[in-house]
Every structure is written in C-alpha cells, then in structure tokens.
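Sending over a structure as structure tokens; questions will come in a sec.
Removed from the display is one protein chain of the complex; every other protein chain stays in position.
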C-alpha cells in the first residue's frame, strides 16, 4: 500500500492548479465571445435572407438552422463530459471535475433547444408537437440523462468526492448512449413503418449547407465560450465554499 | 472462493430473514398489473396487446424498490469500510450482492408472472416468451440497478435519485424485452437482451465498485 | 404549536437537502411515466387510455420509495426515543411527518402531471380529472403508507414496508383513482377517494403512533 | 446549599422494580428512591441491564414487575431528559439547526442555543453539517440538548463515552450544576464520575452476582 501524491510534472499539470487555469484562460474569453457573435451575425444573415424557402415546408425550414446545430451539440457536449470524466478517473486532473460539472447544464440546455426547435418544426410539418420518432425520442432520453446528472451533482455536498462517482456514471452513460440510440431506432421502425421526415443532410443544396455550417460553428463556439465561463465561476464557487467550510470548522488548519 | 460463498450466504440470510420483502415486491408487481385493466377498460385483445409492456414496466419498477437495500445499510453501519479490507476485491463483493439481489427480486417476479399473465389475458405462448425474456433481461436491470445504488449510496434520499439515473439506461432492456414478447422478430430481440445482460453483468461490478470506493469515507 | 412547526420545518429541511430537492422529485415522475411508451409502444390513443393508470402507478411507487425514510432513520439513530419525551404527543409527530411526506412526494407528482400528460397524449379534461383524483387520493396512499412504515419499523428491523398492510389498503385507492380519471361515473369514484383519504388521514396518525410506541426500542 | 432551587422537589421511587428485555428478566427486583439534588450512578458489567433500567425509568420499556412513580410532578408536564448510547443527531442539518430543533420541540426553557453550544465547546462548529462531527463532538452535541430545555430528571447512558479528558470535566460540571439547581440524575457509566460534594452521589451496582 503505497500512495504517492506528489504532483507529476507533465505539461497538462501546469493547468492542473485551478487558480492558474483561470489566470491562463481568462484572456481567451473575450476573443471567443467576439468570434461567436460574428459567426452568429453571419449565420443568421445567411440563414434568414440568403437561403431559399423549402418547397413544401416554406419559411419554417429556417428552424433547421437552429435545430440541427443544437441536435449535434447535444451529442458533442456529452462527448466533452465523457472525456472530462476520463480525466477525472484516470489522471485525477482537478480541472476535469470542473469541466465535467460545468458541461452538464449546457448539454441539457442544448438538448432542450434541439427538442424545442424540433417540436416547433414538427408542428407545421407533422401537425403535432411531439412524435415518438426515433431520433427525437433518443434525444429526449439524452435530455433525461443530462438532467439526471445535474440532479446527481446537486445531491452531493462534497464536490470533490462527487466528481469521481459521477465520472463513473458519466462513462457508463457514454457506453450506453449508442445502445440506446440503436434500440430506439429499432423500436421506432418496429412501430412506425416510415419515419415522418427523411432529412438526409448531404443531399441538401449548397445554399442550405453553407448557412447550416456557419450556424453550426457559431453554436459550437457559443458552447466553448459558455463552458469556459462556467468553469471559471465553478472554480470561484469552490474557493468560496472552501473558505466557508474553514470558517465553519473554526480552525483554518 | 469460500469468502465469496460466505458473502452469498450472508446476503441471502439477511434478505430472507427480513420477512416479507419478496412478498412486497411480488405484491407490487401484481398490483401494477391489476391496475391497468381498470385504466384501459375490459378490452381483452387490447389488454393482450399491451400485456408484455405492462409486465416489463412492472418488473422494472418492482426492481427499483429493492435497490436501496443493496448497499446503504452496509454503508451506514460501517460494514463497507471493513469489506474493503476483506480477502476478496470490492468488485467481487458487488458481484455477490448483485447475484443475491437478482435471486430475491427478479426471480420471485418471474415466478409470479403467470399470475399477471392471467390478469392481463395473455395466451400461452406469449406467456412463455415473456418468461424467457424476463429471464434474459432482468440480469441487465439488476446490474444497472446495482450501479445506480452504488452511485447514490452516500446520498440520503438516494432512493429517489437512482430511478432517475436508471430509467434511461434501462430503456434498451425494456424495448428489447417487450419486443421479444410481442413482435414477430422476437428472436433478434432475445439475442439483444442476452447480449445486454452479459455486458451489463460483466461490467457493472467493476463500475459499481469504483463508485463505492470513491464515495466511501 | 411551535413544536409542531419546528417538526415540519426540520422534516422539510431533511427531505429537501441532499438529493431530495424539487428537481429530483419532479424528474422522478416524468421519467417513470415517460418510460412507458417504450414498453407499450408509441400508439398515441393507446397511451392516452392507459395514462391514468400510469400516473397512479408512478404515484404509488414514489410513495413506496419515500416511505422507507419516514420512520426508520429516526428509529435507528435514537431520535424516536427522544421524540417520545417531547412536548407534543407522538400522534402529532406522525401527523407532521405525514404532511411533509405528502408534500415532498405526492405534490411534485401533481405538479408534474401536465408534463406527463403531454408525453402520454392525454387530452385536457382527462388531465384535470387526473389532477383532482390525485389531490383526493394521494393523502390516503400516504396515510396507509405511514401506517405500514410504522408497523414495519416496530416489528422487523430493516425490511421493506409490510405488504400485508400495503396491498389490501392501497389497491382500492388505486382502483378508484384510475376509475375517477377514466370511467364515465368518475364522480362516484372521486367521492370514494375523498372518503378514503379523510378516513385514512384521520386515523393513521393514531394507529401509527400506537405501533411505534408499542415497539420497545 | 445557598443557591435557590429551580425545580420543584420531586422524588423518583421504584418498588420491587424488575426490568428486562423481550419478556426475560435481567435485574433482580430492585427498589430505589432518588430525591431532588441527588445523583444515582449505575455501574456493572456489560449486559447487566443498565441501559434497560434507564429505558424502563424513561417509560420506553415496560417493567416486568413492580411499580415506578415520580412524586410531586404535575401529570401532563414532561419531567425527564434521556441521553442514550445513540446521540440522535441528524446529518444534513447544521449543528445549530439540530439543537434549535430540540430546543423548540422540548420547549426552550433552558439556556439559549448559542450559550449551550459554547458551554459544551462546539461554539465554533455551529454552522457545520452535523454529519461531520467526530464521535466526541457528537456526544457533546447530545449533552447540549440537556441544557436548552430545563427538565428536573436526567437519565444519562454513559455520558462520558468518546469524550476527552476535558469532556469528562464538562460532564461533571454539568451534573453538579444540575443537582445544585435541585435536579436529579441517574447515570449509567463505566468511567469514574466524582462530583465535588460526594454525599450527593450514590452508586448502584448491577449484576454483580454474575
């Protein structure tokens, strides 16, 4: 039984110290914000004015420019969380905990947006807000997973201990999500012969693809910016809680 | 190995001497089945159509009930700390608990499922397929359950959080389980179920052990 | 009176801190309800028909899961003994716990039921009837549950709620509850529910108190 | 003694009281009387029924034989504090909240919560989650409960368990003050508890037969 807790000198260990991390990444915040804003302006302009209406969906097709990026982010964010979970479990990297915790609400947000825009889209196209279509359903399940993780984070009071436990669950979820997607597709084809809309990306004309891609980058940058910001606030929060606990403990050991 | 057997014996004793635990689960299982006809109305063929789904839902929910018993008592009376000094690894301990958990929660349900089948007007072969699918699927449910219990062991009122975590994970089991009963291609579904259970039972002990050992203080 | 309020406050605090917060509770019901379509299939009008049953089963389950935490922790850490020396009678204490138990398990379900209604394709007035029936019926479930929990705590250490009490008492509630939503003569069912709840809530505290105090620690 | 009494003069007397668990007798029938200002120490090997006797006196465990009465009390008032092996502390509530709760449930007739916490040496931990308390700190919190609401009869089960040297002194101090206010105490203990004036203390040895 030999446990060694001397910090290892790898390159990423210099980011390991929360204070340093904040100090090094704060300068990035403003540029990121600007880039995001510009991308959004361009993307919205292209999407709203430069892209054709759909011959059957009319103007509502423009919802797609919001919907698809969100739908994609809903999965990308989980990937981020899974990687952070690995960082927590394998390398015990302090910032991995923080990023894992920060990402959960963002993921939930984007997933909810995907669902919402999808539902808005569904109204004109299928006549109902909700259809148990395979893709939509698996997105809904994903949302449940995000919410579960958030609830879990809130349930623990010792955030340091919570991180490793939640990391385990996050990874298990990561293993399961493909299975869930597969099973849900199996299920929906089982119950509905033909999916209501068949939207296969590549066949789209460039005039749709371009704005889609711009919006796509805009949302991704939005995520990165928000993630950084959230991590900073989380670090601050932990520092404050630490202080409070010391006070409560009476002795600043 | 004798240590493992000792664990099994102890878990079984504790479960069986607890008195009506199994009875509670079975009752819950049956109650759930008995409610549905009142909701749906006495439409036999409709009942028969949704019967597999009801059985699986009932099984899933019933298995949630036993979960809190899995690790919390040992966590609270300090047994868990001592078990980590035992001759066998934590994952083996979790595995033993998992086995017993399946024996005392899933097995009674499977035994009771014919009763439900009668209530839900299932005909013979559907019943058989139900039992098979339960046999194949419940291990996965138990494994996921163990994971959820391990993750929430150090949380008071974790009883309400673990279902939230478990439900999404269990969806494939439910889907394939009902698929295995109802539809034509039940064979494929059975295979999927078996695969799921194998994977879950193989991985869950390690994941759960990891979660416990990092939650324990 | 201030003692009673103190009890309420403490029970609420304990329930809402650590995993029991409102988000969790509401999520619980939505998710448990949202599981069903995966089992019975996404057929809108079918879902709409079994929706009441599902909602009631979810309520029942939630009550069961919460019950375990009602008396056992206090019994095991010695709080019960001290509460029996308190300024207010044991039945009042049970009543306070009962109220909080209903607030933190039943109320969130009622709040969340509209969400469930959307997922399960319930139409408007069915939703209203569901909410009414829940408001009328869940107190009975909580009361009977409390009774069961008290008896369990006093008789057997560390077991699920004694089923002998559970089944006969709660089945009528569930049946009337689902009846009140779905069937034509929902009025009568509502009346039965109200009667059941009144009776249960009136009697349960005394019965439970008796059971607890007869448990010589 | 000079100090005026706070409590009405009470007498706890038991006649041929025989207590046991699960219907089987543990102690020989014993008769005892404790007056205001007196303290009775219960001693004896493990498992000879000290806790059982205290629980019987508290009215939790019904006695097998004999009768038990507290003379001079008005019926409906609660007269006793029980402080058992398990010191009923709720995690998730802060130390102060725990004590607050008991103050309100038992009636805040004693010292204020903060004073009580300071008295038992937990003043600096008032805001800490009580689940984090160490064994001895938990014990101190359990003792603080006796202070926030005044009750004439204290039933203490190994009050000094898990306490450090200073803690032993604390228990003695609390007991002495309680007695000098005209209260009575019955304490089961394995450690030596020596009060300033020894005529107040009597000792009852249980199960020396075994």
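Lettered A, B, C and D in written order, each chain numbered from 1.
To be clear about the criterion, a residue touches a chain if its C-beta (ideal position, glycine included) is under 8 Å from a C-beta of that chain, and two chains touch if they have at least 3 such contacts.
Note that the coordinates shown come from a computational prediction; the quantities given were computed from them, not determined experimentally.
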item	value
Hidden partner interface residues of chain B, rising order	2-3, 5-7, 9-10, 13-14, 17-18, 74, 77-79, 81-88, 216-217
Residues belonging to chain D that touch the chain removed from view	21-22, 44-47, 51, 85, 125, 132-137, 139-140, 158, 161-167, 190-191
Residues belonging to chain A that touch the chain removed from view	1-5, 158, 160-161, 242, 245-246, 249, 251, 253
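Assume only the chains that are shown with their structure count from here on.
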item	value
Whole-Å separation of chain centres (CA-atom averages), chain A against chain D	57
Separation of mean Cα positions, chain C and chain B [Å, integer]	23
Set of chain C residues in contact with two or more other chains	14, 17-19, 24, 27, 31, 34, 38, 41
Contacts with two or more other chains, residues of chain D listed in rising order	92
